[in-house]
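A single protein chain has been omitted; all remaining protein chains appear in their positions.
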Amino acid sequence: MTEDTALALFEKDFQKFNGTLKRWNARQVELTVDAKHLLDVMNVAITDEVHYKFLSTIVGVDLGDKLAVKYLLAHKSEMLVVTVQVPYDGPELPSITVVLPAALLYEREIHDLLGIVFTGHPNLARLVLPDDWKDGVFPLRKNCVMEKDDAGKPTGACLINQA
Amino acid sequence: MTVKTGFLSRLTKWARLHSPWVLHFNTGACNGCDIEILDALTPRYDIERFGIKLKATPRHADILLCSGPVNNQSAKRLRRIYEQMPSPKFVLAIGTCACSGGVFRGCYNIHAGVDTEIPVDAYIAGCPVKPEAIIDAVAKLIAKLEAA
């Protein structure tokens, strides 16, 4: 399956999702869609015609005013990046583990580090952060700064910078 | 360490000097130093010829080899392992990260070195340390014990 035919299928299908396609380079394409279409997009992406069955990873980014989640789907050397954006307060996304079980750990990691809740995930327990980490502090958010003790040395914890 | 002169204590000191058993714990390292510790046990360096043996449980170990900047999650484990070791016990901080936090100093979740959690007897700098350095450190530690 060459990328062009897969993409042609995409373009046909994604008209109804109001997605925007952006070509990064010859082999990497980004598709931005609304969060409510995420599962539909994934269901199309893993079909045998389109064949983006391998989930490379999920990247969560703090854009400053909102959070973005990028799903990196791959087929051989080609990559499709599905981007969705969620608001800063109460970020919630449907879990794609029902479609792609490979997302199990990636979603847990993003839940830890950026505080996005994936509804429908079987077990959103803590994965990378320590057990006694303060709730509601998400280290990869931009407003999160390192806590320092009186001597100015980092204590290993994070604080939310209110300013 | 208090110096005893009884036969049994002289025997244990002799045994400890001639065959210190070491325990390795990764406190959040990148694996570079851990592999070099294992390397010191394999034929090229063969630290076992000095009676130094890698043990898997803290209850049998005399020397704790720590590699890596301590992070919040492993700090509790590190303390627990240290408490489980029988006295007298010694700690080697292996690698720049274990000494001071290294490149990871100032990252969230990092405690900047093993000595923030438990007392350290010797520091070995290097990223990663070479197996020769580990052997050298253990030899110096034994010399210190002998003098004590």
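So that you can tell them apart, the chains are marked A and B in the order they are listed, and the count of residues begins at 1 in each.
FYI, a residue touches a chain if its C-beta (ideal position, glycine included) is under 8 Å from a C-beta of that chain, and two chains touch if they have at least 3 such contacts.
Definition applied: contacts and distances are computed from a predicted model.
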Item to complete: Have a look at "4-oxalocrotonate decarboxylase", "Heterodisulfide reductase subunit A", "NADH dehydrogenase" or "Branched-chain amino acid ABC transporter substrate-binding protein" and point out the UniProt protein name belonging to the hidden chain.
Response: "NADH dehydrogenase"
Fill in: Among B:Val22, B:Ile118 or B:Ala137, residue touching the chain not depicted
B:Ala137
Item to complete: Spell out, residue by residue, where the missing chain touches chain B.
Response: 25-36, 38-39, 42-44, 56-58, 68-69, 71, 73-74, 77, 81, 96, 100, 102-104, 106-110, 115, 120-130, 132-134, 136-137, 140-141, 143-144, 147
Fill in: Positions on chain A where the hidden chain makes contact
24-25, 28, 30, 53-57, 59-62, 70, 72, 74, 76-77, 79, 81, 100-102, 104-106, 109, 113, 123, 126-130, 139-140, 144
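Here is the rule we go by: only the chains that are shown with their structure count from here on.
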Discussion item. Quick check on the complex: what are the chain A residues that touch chain B?
Written reply: 129-133, 139, 144, 146, 153-154, 156-158
Worksheet, complete the sentence: In their shared complex, chain A is touched by residues of chain B numbered 71-73, 105-112
